[in-house]
Structure formats: structure tokens, C-alpha cells
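One protein chain omitted, others in place.
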Amino acid sequence: MTEPAGFSLDVENLTVSIPLAAGTLRAVRGISFRVNQGETLCIVGESGCGKSLTSLALMGLLPAKAVRGADRLTLNGVDLTALSERQMSDVRGESMAMIFQEPMTSLNPAYTIGNQLEEALRRHRPVSRAEARERAIHLLEKVGITAAASRLQQYPHQLSGGLRQRVMIAMALMCGPDLLICDEPTTALDVTIQAQILHLLRDLQREFHMAIILITHDLGVVARMADRVAVMYAGEIVETGTAAEVFAAPSHPYTKGLLQCIPIPGRTKRGEHLGSIPGVVPSLIGEIAGCAFANRCPHAADACRSEPPARDLGPGRMVRCVLEPGAVPQMEPA
Amino acid sequence: MSVVSNGLPTAQEIVGPTPGQRLRRRLFGHRGIVVGGSILGVIILMAVLAPLIAPHDPYEQILSARIKPPVWYERGTWEHILGTDQVGRDYLSRLIYGSQISLMIGFFAAALSGLIGTAMGVAAGYFGGRVDLVVTFLITCRLSLPVILVSLAVVAVIGGSLEVVILVLGLLLWDRYAVVMRAATLQVRSLDFVAAAQTVGCSTWHILVSEILPNVMNQLIVVATLEFAHAVLLEAALSFLGLGVQPPLPSWGLMIAEGRNYILFDPWLIAIPGVALFTLLLAVNLLGDGVRDVTAPENRG
Partner (left out) sequence: MLVYTAKRIVLAILVALTISMLVFSLLYLSGDPATALAGESATSDDIEKIRQAYGFDRPVWVQYLSWLGNAAQGEFGNSLYFRLPVWELILERLPTTMTLGVSAMTFAIVLSIPLGVLAAMFPNSLIDRTALFMAVVGQAMPSFWFALMLIVLFAFTWPVLPASGSDTWRHFVLPTIVLGYYATPAFMRLTRTGMLDVLSSDYIRTARAKGLRPWTVLFKHALRNAIIPVVSLAAVQFGFMLGGSVIIETVFALHGAGFLAWESISRSDFPTVQAILLLFSLLYIVLTFLADLLNAWLDPRIRVG
């Protein structure tokens, strides 16, 4: 098997399980995807579907109790599952970096912005403090922070949430990573700031030729950012495809349901009910018999009691449902 | 959730365990509470039944039988299981009666300081403003005074006795109550049901007693156990230094002090009352830690 040229992250059958007193919580149930250079993959799903754990599993930052398994997890052809914790820490921050949901608490309150930026570079590169400082100022300017040099002396508590998230992004870019994982990067921010940060991420991606994995529950974010989309439900990917394909022709009842939950200005009439998906996610402890979405699906049938097939709908396009694509009728607004 | 054929939850699911049952289950499932509680129970029983179970009069001196070692020594006898002290008093009997003193000091001192500290802490937390300022200041002042030195000095001036020790410790050990109760009250005060009670026009006294107090009770119990142990420890130390409970009372601290002269050849005279003291303190601490574990909100089922 020949590796394609350039960067790629390949994930096959990734699982994350957490042993609990009540049984094993199988939070991520064998998901596979691939991200190429310069591409943005959005992993979308509701809270608890395993999307954040997926991102932590890629970084090797899972909580101590959680167990990761994968048939294949390679970054630029390097098998991440074979790396020791020490070797993994060489990869983190160097070729894959991550930013988090909570900018308010993600920076250490005891150290200056400059200190925390510089250490990200100096950990991986044999550079002087002055060079690291240079790079930090350069990147702070890139992420749109004015008076960058003087900001280096400031402490996190002196910056607003939006600014802190920009600092986090600059910090992630210090070593020029091939892959940037963003776990709900805008959820904690004001709406106006959200748009700015997303715009910034797009620009930076173009400039640095990074791949981005963006974890979100917000389809609006997906629409703005995604080249490709993976929809997660109950620890599984139920549908993937390019953003255009998934938005134009959602093939899984869950994706359809999600899309109907967002209002579209001009199309959604004032006072009209938005869609919602009734029911609750099944417990992720132990096995789920058949389709995990069956108990909430308007089209559930006897066939859903067995494991639904992963239907290949063309290159990079998959849906996990017993129904033929196109056979999923439009759901009535609830 | 199991559902019976008619689609309704079963009776058991509706009833479930009551809060009381759940509390009891947590209490008895906690090793610290069970162990600490049992030991404390035994010591309390020992104190109450002292006249019945003590083999000898704790004050009767038999000068011909001084410093008889405990039974596990070669010269020991079953007559005096834990031996006799320097004036020939039965050590086991003194140990048994000594538990009365420790428990009394612990209970009354913790109760007195609890009254003072809770009143101050709840007032500071509830009223805030100047009341809070004054109480916080008083706590700071109190913490600046070394308890041992102050109680030694006070006892020296007015004379040592059981009552004086209880009074002095009770008047000194309120700081932790005040600190904890203030914080707890501040927290409870901001909850909706207090605001609701205020809106309905309940009197301040009513709100304090029936809305605030029940909700800070858990923390109060935890501090009370800590201060109980603290008072027992301090009484022993004061008595050990000769400025607490006075002879011939069988205070454990005093027994250790009296055994000090014989430390070279008969260290068991010190070891035995020390172990008793240690056991009591350990039991109370285990109980207190356990109650804190069990009642901490994050551990509630």
C-alpha cells in the first residue's frame, strides 16, 4: 500500500471506552475517517456523541481511565498507536496542535502570554528566547492581535475571551503544525466574536496549508467551514461526505433531523415550528443492538434491529442506514 | 428502566429509597464512619458504665502495690490488668474513669464554642456588611492568639479545674465554627428558597432557624467533631503541663504527666493512656471525615 504524498491523517476503527462500575462506557464505537492537507473536516453531533473524546484520542490526551483502540491511526504515515507517551509528546504541538472550547480557563493564570507562547516553540525547536519571542509576536499579529509585543507581558486575566482564543490559536501555530484540531472553538464566545474567529481559522488554514478537524454541534459553523462533514451519533459516524453533498442531500434520518433544526432566514417562516428530534440517546454502556438511532427515527422498521450497513455512496461518501439513500422522505416539522 | 405491560413504571420505581434510607445506606457503607462510630460507641459505653466495669476504685491507693506492670509483663497479674500507678492505683480503672473526663471536656467545650461560633458565623454570613466585617475581624484576632499559651495563662490565673478547662476551651475554640458557618450561610443565603421566604415576609429569626440552619447542619456536625477532638487534645495537653484538670482526677493527660518520671523503666505508664487518647481522637476524626465525605454534595446519589 502506497502512502499518498503530502500530509494526511488516517483513522480506522477508532474506539474509546471508559470502564465504569455499571459496565464499559463505549463512547466512541469504531469510527474511520481521513483528513488531507489543506482540508477541513467537521465532526458534528450533539453533546455526548463522542466527538470531543475523538479529538482527545487523536492527541493522546484522553483521561487516564479511558482506553483507546484503533486498527489504524497514522499521521503522515507515522503510526501513532505505536508511539510511547514520550514520543507522542514530541508529536503534540509539533505536527498536530489543538485548541479548546474554553478560552477563559485554557491559559495558565500564573504565566504571561509571552511565556506560554514561547514555551510551545522552545519545547520542540532549539531556538533562543529572542527567536521564540519573534515568532510569538509574528503569530499574534497573524491572529489579529494589535500591539502584539506589549501583549506578551500581559497575563491571561487581562484579556477578553475572544483575545484569549486568538492567543490559543497563535500558540497552536507556533511550530507550524500540519493538523489543527479545534474542539468547539467558538461555543463559549459571543456571536460576533465567533464569526471573527472562524474567519481567522479559514485564513490561517489557507496561509499555513494546515488540515483542520473542527468539532462542533453547530451546523452553522459546519456550513461556513467544512470541506467534508462527518456526522456522529452515539459514538458512530452515521454519515460522511463533502459539505455540499451532505447539505444538499442528507441521507441519514439523523442528519436530516439535524438540518431541520436550524432556521433558514427567508425560508423559515416567522412563528413556524423548527424541527426537533424527539427521544433520547441510548445509553452507551455496553453494546447497542441494531441501529442506535432507531428509537428516535421516524422511519424505524424491523430491519433496524440488526446492525445497519455502511453504504458506500461514492468516493468519501458513506451513510449507515438500512434505507436506500433517496428513500428517506422529508420529515414533517414536529 | 423496566416497564410493565401497561406502560406505567412499577411501584418500586415510584417509591424508591427515601432520602433517609439513602442516607443510612451511605452512612453504614462508609468504613471510616463505621469504624470511628463503633470505637466512639465503645468509649462512651465505657464512660457511662464506669462504676460497673471498673475493677477497682480509681482513687484507692495501695502503697504496697505501686507500679505493678500490666499483665503481659513478667511481673504482671490479672488483679491489675493494666498494672498500677506510682501510688498504687489500678491503672485500668483510672483509664476507664478517665474516658468520662475526656468525653465531658470534648462535648461541653465543643458545644459552647459551637454556640458562639455558629451564632457569629451565621450572623456574618446572613447579614453581611458591618456585621460580617466585625465577625471577620474577631476571627482574625482570635486566630492570632496561640490557644495553648492563652489557655495555660488563663488557667494559671484563675486556677485549674474541669469546669475552668471547659470554659476556657469553649471560649477559645469557636474560630473554625465561625469561619465554616459564615461560608456555608453565604452559600445558602443566595439560594432561591431563602429569597422566597423573605418575599413571603417570614421573620429574620424564622428564616435563620428554619431555612438557614437545617441547610448548614452537615458542615456544623463536621466542625463539631473536629472541635470535639481538638478540645480533648488540648485538655490532655493542659493537664499534662499541670495546668488543666487537677490531681487526683484520672485525666489521661495527667496520667501521662504522672508517668513521666518513670519513663526510663516503665514506659507503659505513658504508653497506655496515650494509646487511649490516640484511639479516642482517631475515632472522632474518622467519624468527622466520614460525615464530611458522605454529606459532601458531590457524593450524593
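Assorted remarks:
The chains carry the letters A and B, assigned in the order they are written, with residues numbered from 1 in each.
The working rule: contacts are C-beta pairs under 8 Å (C-beta built on N, C-alpha and C of every residue); 3 or more make two chains touch, one makes a residue touch a chain.
It should be emphasised that the depicted structure is a prediction, and the values quoted were computed from it without experimental measurement.
Annotation: of A:72, A:92 or A:311, A:92 touches the absent chain (contact as defined above). Touching the chain that is not shown, out of B:38, B:140, B:187 or B:204: B:140 (per the contact rule at the top). Considering the whole complex, the residue from A:72, A:124 or A:217 that touches the absent chain is A:124. Within the complete assembly, residues 137, 140-141, 143-150, 152-154, 156-158, 229, 233, 236-237, 240-243, 253, 256, 260, 263-264, 267, 270-271, 274, 277-278, 281-282, 285-286, 289 of chain B touch the chain that is not shown.
For chain A, the list of residues touching the undisplayed chain reads 59, 61, 85, 89-94, 97-98, 100, 102, 105-112, 119-120, 123-124, 154-155, 157-158, 168, 171-172.
Note that only the chains that are shown with their structure count from here on.
We define each chain's centre as the mean of its Cα atoms; on that basis chain A and chain B are separated by 54 Å.
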